Structure formats: C-alpha cells, structure tokens
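Excluded from the complex is one protein chain; the other protein chains are retained at their positions.
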Amino acid sequence: MAKYDTPMLDELEKGPWPSFVTEIKKAAKTNKMSDDELGQLEKSFQTKRGYWKHGGIVGVLGYGSGVIGRYSSLPEEFPGVAHFHTYRINQPSGFFYTSAALKEICDIWDKYGSGLTNMHGSTGDLVLLGTTTEALEPLFAEYSSRGWDLGGSGSAMRTPSCCVGMARCEWANIDAMGICNHMTQHFQDELHRPAFPYKFKIKVSGCACDCVAAIARADLSIIGTWKGNIRIDQAEVKKYADGGMDIQSEIIDMCPTDCMSYDGGEIKINDVQCSRCMHCIAKMTKALRQGEEKGATVLVGSKAPIVVGSLISWVLVPFIKCDDEDFEKLTELTENIIEWWDDNAKPRERLGELIEVKGMRPLLEAVGVDPQPQQVREPRKDPFFFWADSDFEK
Amino acid sequence: MSLPERQTDVGPPHFEKFLPPVIKNNYGKWKYHEVLSPGTMVHVAESGDELYTVRVASPRILATETIREVCDLAEKYCDGHLRFTTRNNIELLISDKAKLDPCVAELKEKGYMIGGIGPRISNVIHTQGWVHCHSACTDASGIVKAMMDELHEYFTTKELPNKVRLAVACCVNMCGAVHVSDIAVVAVHRKVPTIDDENVGKMCEIPTTVGSCPTSAIRPNPKTKSVSINEEKCMYCGNCFTVCPPIDIHRPEDDGVAIVVGGKIGSLRTSPKFSKLAIPFFYNEPPRWPKVVDAIKNIIDVYAANAKKHERVGEWIERVGWEDFFKLTGIEFTFQHIDDFTFMRDTLRTSAAFKY
Partner (left out) sequence: MEQKEIQDEIFAYLEKMKGKKKLKEKDVIKKIMADHAELDKNTVKTALREMINVGKIMYAYGGGASSVEIPSEEYLKEKGLI
C-alpha cells in the first residue's frame, strides 16, 4: 500500500523516542483505513488543521455508550477514513493483561478495524481507533461474547479507572482494583445507557500519591488513607542514613506538619499532627509504613476547564472503611451522590459545578454526612450564611 | 460466517484472570520496592516473594503488530503477563529474577526504550490531536514526540529533583490531566468564532448554545434564528463549537499552544495544585514545534538547576515566588498572565511584600 508521500510525518520517525508515525505506518502496510489515516494526518500537518467531523450517531443496539462516531470531512480524498469510529473496550482494572487475551483482541481488531489502538485512552479504556459503521455489531458480538464489554461515553457513567493498588504496591491502603471492578460491574446499566445530565467519572487511587489522578479528573475521587501511627523500622532508618540519605533535610525538614524529628539515630513521629501526605513513606519505603487502620477519603467534583474553570475534588467523606465487606456501603454512597446530582443538575452540568451552584450542604444532607473541619481548608470569611428550619431545632 | 452470540452488561473481565501467580499470592501483602535502574524495579512481599518490573516507553498509539511483538516478549520472559501504566507505559512483569537481564537486553536490542521510574520524566499524558479528534487545535502526538526526542535522557538515565509530569492537550477540553501537570502544553484559539446562521438554526438548540458560554458572550438572535457573539466577552474556549458545530472556532493561522506549569496531583508535602500559565502562545509549527520544545527544555533546565531535592516544579516555584520564576526562566510576563476569568480574585497579589 503506502500510497501517500508523508514528508512532514517522516520527520517524526527520526529521533530516539518511540514514534506514533511508525505505528501508523506499520498498520498502513496492510490496512487501507490506516493508510488513509496517514494521508489525512499528513494533510493536517501541512495545513495545521484537523479534518474530522463532529461525532455522529453510531452505536450498538441497546447501548448508547462506548462507540464514538468519527467521520472524515474529506471522505472523497480519504475514503478509507470516511467512517473511522472509536470503539472503547472497558479495560480490566489495573490494566493487567495476558498476552493471549491481548492477541485475541488484536486478531479481532485486525479483521474489522484499522489495526490501530490507544493503550489506553485518557479515561482508561482500551481504545480501538477507527472502524466502519457496518463493523460495529460484528465487533460487539466478537468482543462481548469473549467477555469484553464496551466502555462509557456521552452523558453516562464513564469507565471507572484505578491505580495498580494492592496488586503491586505497598502503599495501597485500599483495594483500588477491587473497588474499581466492583463499581464497574455495579453500574453497568449507567455505563452503557446514557441517562445522566452529563458525564460522571469515578477513579480510585490506593494512596495520596494518586497515580490515576483521581483528585483532578473524577467527579468521584476515592483515595486510600489510614488512621493510626506510622510504623517505623528503626534498623531500616539507619540503613537509609548509612546509604547516604540526608534524613534531616530530605525527610524531617520537608514534612509539611513538622511532626517528625531525627536525632541522628532514630526517627520519631508525633502522629497526632501527621496529615498522612505520604512524603516520608514514599521516600523511605523500607523504614516507614502506613498505620494499620486502612480506608479511603471520598472527594467530589474535579474536572477539566470547560465550562467555568478546572476544579480539583473537594473532601466529602474524610474517612470510610473500604474492606471487601464495605464495598456495598461505598456503592450506596456513590448512588446517593449520583441521585442528588441527577435530580438537580442542568444538562451538561458536572457534579462540581452543581455543588458550586447549590453549596455543599444539600449534598452532605442528601448523602447523610455530617459537617466536619476536614471538609474545608478554612471556614467562610463573610457573615452571610443560610439557616434552615432544622438548625433552629438544635 | 456466523458470529458468536452477543452478550450485554458483562462488564470487563475480572482482573484476577490476568494476574501472575506471584501477585495472586501476595495481593495486598507487598512490603517494599526498590528501584534497580531507571526502568526496572523489584517489589518484595511479606512472604519474601519478588516481582520484577521492566517499564517500557510507548507512543500510546500502538499498531496491533507492536502489541503482538510485546506479547511475544511477555511470553518469553513473563509467562505472558504484562500491564500498562496510568501514564501509558508498558510494564513486563517478571517472576523469575534470572529472566530480568535477558529481557532488558532483548528489549534494548529491539529498540525499545526502558526507563521512567524514579525522579525522572515518565511518559507524557496526551490527547488524540489531528490523529482522531474533531476539536483538535494542534497535534498532541506530534508535540509529544518532538518534546521527548529532546528530553528522552530524563526518561532513560538522568535524574531531576523530583518527578516531572508532562502532558499535552490538543484543546481546552483537556482529555487527560493537563490542568494538574508539572509542565503541560494546551492548544488555544485566539479569535472569535464565525457563525453559520443557516446551519445553527437547523442543527442547534439555541438555549443550549447560549448556556454553553462561560462568559455569557452568546445571545439568541431572533432575526437570523441563530445566535450572536459579543466579541468583547468571548474568551475563545470553543465550548459553543462543541454543542453547535456550525459555530466554527478553528483558525489554523491564528491557533497555537500555551504552556502551563506547576501543577501536581499527589498530596505529598503540599496539596494538589493547578498548573498556571507560563507562556501564553506559540504558533503551531509542525512537524516539530521547535519553539515549544525549546521553551519546555528551558523550564526543565532552570528547575533542575534551582529546585531542592524532592521539590516538584510547582513547589519550587512557590518557594522562590512567581516573580523569580519569570526572572530565572527569562519568560516575558504579559497581560495574558493576569487572570480575568472565574477565579481571578484568588490570584491577584494582596501583599506589599514581594521580590524584584
């Protein structure tokens, strides 16, 4: 194949970093769609603009999510990408695969699509990049029958995503993958059938390092934390010092709450003052371990800038237990949050934006959480505040 | 040829199906990990079991041919077990220590790039760009490739004071976490959109279109059965284009990218932070965006030279002050840097104490 000259894109095959152009060319060797993708992309590089139309109405029967319509605005010039829809496969929690499973996914994709993928999309799905409308039902039959369902899109629950959690991290305070999988299965209907005011994203991180960026890009951010004293192995502390770590400047002086001290031999922690930020533990993982009462902080509302500015999630529930037997409680909390949002939001209004309009109180009352200082950075400054009838009864 | 019977609402396969035995046996019982090299680490469980990980760079767009090749390597060294990271790296999961070095050697021989662990630059979070998005105002993969060709040593070998998380978003919708990255590129428009009145009337809901504008610049226009835009209020976000395609925001000759800095996600030491504007505009210069790459390289160099060990970009800037950031980097401070959007009151200086 290779019917296009691509001088601009060829420049991006040079240099040491792995090249996406090389990937598209690999697929284009045998795939007509990818070849036209390459041609259209070269044109974009020449003219500095994209040639994709707004998404159209495509999907699999019964679902409203998971397939994103994509059409070239130059179908005559690039017929191979006249239809070039995205097929989102819901990834396994933690992005674990076996080679056999991935190869099977590839075999099916080569048969029906462009042979190009995103491993993975920003939300977390395994993204298959570019197929035709006619291929959608066959793809769904092939994948769903093998246990691979579609992910979310549109005004729906989006595919939940998480960090590697307890599968391979000593800092995981909660079973991030277990919670993510449980939520995904619980909200199947909401994921596939877009009935919400707008998108709703759930992300789960095992600790405050937040490797899945839950706090910045999920309407519901579940982040592992703990209560109780940090466990210290003083022999390992000594090894870090012997290994050249300047414990005073790198650990003690960088503690945000000033709750640690080091006398040249042992580390002491005033755990009451600790905010559990993870700095010392992350730097001295052999010597310091989280306390043993594990759980999660539940935060709400983060999103990207559209419409009135980006938001980082706000604390709703400072601490909730998250052991296997608590998953249902977490699910119920999530359902209550969603119900409040669904009942009150305008079309295309995210949870964070609704909270800005209504205030935190209605949400706290809807989910039955008491006001606590952990929910604010500081109390309000101006003496304007609401009084509800119920406040007078106290 | 008949198709298998479709199933609905089965969800993804349970992750347990894909875990190597060493993970199943030690799930939730990991004790510590050690970074062995910029691209390899070992996790040690309470039981003493070990799991070795090799982290490999990926352009995120992968052809099935490449996935199969990586799968073959996983079969050779990892009993077929592999995963992807939240930053789109590939990780090979090795249970048998003896297979670590041969695996690394073969990866290198085949041209794969290993690294990204520790105080370095890991893979770049980015969006679809011209490859596959209707609202792209730059190409994300292209900028990432050009940028990482320049910075790859910070992935494979060189250290920085702490991790530097990079991101590229091809429009302000920001699929990905650009708004909380150490250094990020975001594509921006700079001109008021044009309105195709006839098609607006046919294709769009007027109240939704009016409501889509964050600055209330859009009003219904009953005469044309369309909308009109108050040019003084428009900040070119393009949300109207998202809800109503006949309002065209794209201007290839005027569009380009901004650079934002200082965001972070983790709560380590300081709370998560938004990224803030460093450089308001560069023209799109495909295929390699040389000025953007130089500007990012400069910020990283200045950060590397001035930050304390373990300080993230945003923590370093907050310690020295933004006035010092602009001085040290030589970046020009412009009207665009002074916020006049939603959260403006949080950003203006309210003290007479500052630096020159």
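Letters are used for the chains, namely A and B, taken in the order the chains are written, and counting of residues starts over at 1 for each.
By our rule, a residue touches a chain if its C-beta (ideal position, glycine included) is under 8 Å from a C-beta of that chain, and two chains touch if they have at least 3 such contacts.
All figures in this text were calculated on a predicted structure; none of them were measured in a lab.
Engineer: Using the touch definition up top, pick the residue from A:30, A:46, A:73 or A:155 that touches the left-out chain.
Structural biologist: Selected residue, touching the omitted chain: A:155.
Engineer: Any idea which of A:137, A:250, A:271 or A:365 touches the chain not displayed?
Structural biologist: A:137
Engineer: So one chain is hidden, and I want to know which residue out of A:18, A:50 or A:69 touches that hidden chain in the complete assembly.
Structural biologist: A:69
Engineer: Using the touch definition up top, pick the residue from A:193, A:227, A:286 or A:358 that touches the left-out chain.
Structural biologist: Counting the whole complex, the residue in contact with the absent chain is A:193.
Engineer: By the contact criterion defined above, which parts of chain A meet the unshown chain? Give residue numbers in ascending order.
Structural biologist: Interface with the chain not displayed, on the chain A side: 54-55, 57, 59, 61-65, 69, 133-134, 137, 153-156, 193-195, 197-198, 342, 347-348.
Engineer: Give me the chain B residues in contact with the hidden chain, please.
Structural biologist: Against the missing chain, chain B presents residues 204-205, 208, 212, 239, 242-244.
In the analysis below, only the chains that are shown with their structure count from here on.
Engineer: Would you mind writing out the residues of chain B in touch with chain A in their complex?
Structural biologist: The contact residues of chain B facing chain A are 3-15, 17-19, 23, 27-28, 30-34, 43, 51, 53, 57-68, 71-72, 74-75, 80-86, 88, 90, 93, 112-113, 125, 127-136, 139, 141-142, 144-146, 148-149, 152, 172-180, 208, 211-212, 214, 237, 239, 242-243, 245, 250, 252-253, 255, 265-270, 272, 274, 284, 286-288, 309-310, 341-343.
Engineer: Quick check on the complex: what are the chain A residues that touch chain B?
Structural biologist: Within the complex, chain A touches chain B at residues 8-9, 11-12, 14-24, 26-27, 34, 37, 41, 44-55, 60, 62-63, 70, 84, 86, 89-103, 106, 109-110, 115-123, 129-130, 137-138, 140-142, 144-149, 161, 163-164, 166-170, 172, 175, 177, 181, 184-185, 188-189, 191-192, 208-213, 215-217, 249-250, 254-256, 275, 277-279, 282-283, 285-286, 304-310, 312, 346-348.
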